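There's a structure below that I have some questions on.
The complex appears here minus one protein chain, its other protein chains still in place.
== chain A ==
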Amino acid sequence: MLTRDSRDPAALPRLLLTAVALALLWPGIQLAELDLGVLLAADSQSEMGRFVAAFWPPAHAPDFLRLLLDATLQTLAIATAGMALALVVAIPTGLLASRALSLSAASRGGRPGVLGQALRWPVRALLIFLRSVPEIVWALLFVRAVGLGPTAGVLAIAITYAGMLGKVYAEIFESVDRRPMHALLQAGAGRLSAFCYGILPNAAAELTSYTVYRWECAIRASVVMGFVGAGGLGQQIDLSLRMFAGDEVASMLLTFLLLVLLADGLSRVLRGRLA
């Protein structure tokens, strides 16, 4: 049994953490009023059944396909433009917020100086603010400000995703081995060049895969924002849903699947190149 020789000092904390996680999960389910029984109730089943039955065959009339193509391109454009704007904000703020770029940490065994830490906080707070408001809320705001259309979607994605990307970039920079960068700083290199030579090679694959994944999320988000009038596939799905045109919804969901597959393949190819 557990003799003194084979005792692991980490065993008890791990056990306690597991117990706490389980104890927190149950009230969480209660509070969310999760009731899977509803799915099995007879009337909701027949309602859903009727709607889903209309999915087949997916709509494929030439007019509709042209409309679908336009909407898809618009969705892609919204997501890509939003991501591009988000990157413009996220890269500098990620660099500013990350402790990895600390010059003082190089000569203090990895602990950054107090002043640098204090300056990092406002940037972190900005990133928290940017991402704490959901993109759908930003979209509603911008639809009021700039009117219906893709511009609102682009701006909403840019703001929320700048917050998310900046935070995660800062953490990725901190998670890779910092010794190469410290060695370069100790040989007189500037911070930015030491970062590009010491951290970027290690972080590139993860940065790429996270960025492509976020682009994929941006495509989904732009669809959701379409429901509030920000253009793209979402607006079309909203219209088709209101008209109970299940076949059109099916075609659009299939397009969706294709887009996500595309993003996944792109991510794989890029990661393969960088690995």
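FYI, a residue touches a chain if its C-beta (ideal position, glycine included) is under 8 Å from a C-beta of that chain, and two chains touch if they have at least 3 such contacts; residues count from 1.
As a convention for this text, contacts and distances are computed from a predicted model.
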Listed names "Cytochrome b", "Phosphonate transport system ATP-binding protein", "ABC transmembrane type-1 domain-containing protein" or "HEAT repeat domain-containing protein", matching UniProt entry of the absent chain
"Phosphonate transport system ATP-binding protein"
Omitted-chain contact residue, chosen from A:T18, A:S46, A:S175 or A:S193
A:S193
Contacting the left-out chain in the complete assembly, out of A:R14, A:R66 or A:R179
A:R179
For review purposes, identify every residue of chain A that touches the missing chain, sorted by number.
103-104, 106-109, 177, 179-180, 182-190, 192-194, 196-199, 201-202, 204, 274-275
